[in-house]
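One chain of protein is taken out of this complex; the other chains stay put.
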């Protein structure tokens, strides 16, 4: 795939400055682009990067006036224009023809919906069922009695333990684990006896779960992930957790057992949520925060322990002025000592 | 499986209020339960949830007097009674018949104990040995010369590198990695040369390790996990770490190289432990803490850097009162300025 700067501008309905016949073959980020590539700048923060780019062409706003060595294509919404261009240059998406690879091991009583692809070395145990038009790429494992709805895509090495239930249009990325045992033990002297984890995981429709994320089965009943929930990579969801519809859980978050996350709530990267807590709907928790109490009011929260956003940022500001406060106290001590010394002198 | 409220109460030796012939088919958490399900409330914190539950039946204490729309079964220990009920309704546990699946690749000189199940696509390399009555579910990999004792269960896609040694009755959940190289380099100018990681991992008896957790092999000698240790999901154990018997390591903890964790010590979720440290026996480190020094006395620790629990909570309390302290200092400054102004006036 090759296009000239002029061809791209014409197809976007945009104007351009520079060499109309310069050839573009790929897209790239502004800092990373090489000759033969097209990029974009939407954020003025990247003006400096634009001045140093090696890209052949850059999509900018119509009024763009910063220096840039590349040919410029001027579009009302550079990011959106770039998205269109990126799709023209994208390789055709990988497709998997329906059918069961001969190396897959599928139990005779497992049900595979029509139009589904079951890749090499996939294992589907007895009593499991997969809906229509699903894609299970190589190495996936579907446990006994587990089920998935229609139009799911499971990338390589996804593993789902017995009896878990996955909705339709669910995307599970490489290495996702669904239904591993919850972390529950009863103390017996110094040792711990395993508490049977006999519940399941239930995942709604239109859910996406990132690479190597783990979702534990319930001790009893179900760990439940609502419809439309989006979960990033390397997240830990413990036993009996409930996640409301359309919640967003960013990478490396950990949610401890039996906690409940509200609908549309967003947990930013590396957040930890302690066990047996309730976070209500429409909450945003900032990155690396630690939630140690229920959150009962929508809004933003930050810090470890997490506080409402205003309080947390005030606390950070106070802390950064602590050396100033210490100096003020030392100043007060000196001035007060001077007054006291004078008073003592006057008395004697 | 279906039982009426009356049948459940009789079998538990418990009394009940409500509809004796209401039918229960499954168990669930109080907030998550639907019609046809039975739940329980042990913690008064969940009284509100009980008042809104959709469960058909709820197990409560004999003296329970909060509103609840479900039929109530009154038992002396609701949680324990519920555990019994949950086991009645649980699907029979999945069993794997002894034998080696024809798609498994087992080296001719590998030893497989009697009664063991070797699932589809499992690979067992030369010189490895697996004890009696083990279950290796699909896709597991046992490296050259590695060994496992009796009665182990390795869930799908567990991988164990060469020469590592696993005890008996060890459970490794999906995606666990044992024996990956430690993270060790010698600097050579700007670049780094890999230091050979020629040690192993040794895991005791009765250990359980959660999904996608990684345990690095030693640079030399061994990374050692004691008997009865329980490790949750997505934990990182670096090279040459030693974990004492019956320690508990919660999800997403990271322990850096050559550190030693005492017996029965508990590291809560997302804790980090720096390298070359010793944490003694019977310590509890609170969630998200960062241990940057040896811990020589049993007890609780919290914070990043971690402090003894009392100091850490006092510090958090002080910080939350910082704006108050700032106001007190400002008040002192005003009062002192007034005294100084008066003194100056008196002098002039």
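Per-chain residue numbering starts at 1, and chain names A and B are given in the order in which the chains are listed.
Here is the rule we go by: contacts are C-beta pairs under 8 Å (C-beta built on N, C-alpha and C of every residue); 3 or more make two chains touch, one makes a residue touch a chain.
Everything numeric here is computed off the predicted structure, so don't read it as measured data.
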{"item": "Contacting the left-out chain in the complete assembly, out of A:82, A:117 or A:301", "value": "A:82"}
{"item": "Hidden-chain contact residue, picked from the options B:32, B:216 or B:232", "value": "B:216"}
{"item": "Absent-chain contact - pick from A:74, A:144 or A:173", "value": "A:173"}
{"item": "Hidden-chain contact residue, picked from the options A:50, A:81, A:118 or A:137", "value": "A:137"}
{"item": "Hidden partner chain, touching residue among A:62, A:99, A:120 or A:299", "value": "A:120"}
{"item": "Chain B residues touching the omitted chain (full complex)", "value": "103, 105, 121, 123, 125, 139, 141, 143-145, 157, 159, 161-163, 175, 177, 180-181, 183, 185, 190-192, 194, 196, 198-199, 212, 214, 216, 218-222, 224, 234, 236, 238, 240, 242, 252, 254, 256, 258, 260, 270, 272, 274, 276, 290, 292, 304-305, 314-315, 318-319, 322, 325, 328-329, 332, 335-336, 339, 342"}
{"item": "Chain A residues that touch the omitted chain in the full complex", "value": "26-29, 31-33, 37, 39, 43, 45, 82-83, 86-87, 90-91, 94, 101, 103, 119-121, 137-139, 155-157, 171, 173-175, 206, 208, 210-212, 228, 230, 232-234, 245-246, 248, 250-252, 263-264, 269-270, 287-288, 304, 316, 319-320, 322-323, 325-326, 329, 332-333, 336, 339-340, 343"}
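Assume only the chains that are shown with their structure count from here on.
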{"item": "Centroid spacing, where centroids are CA-atom means, of chain A and chain B in whole angstrom", "value": "22"}
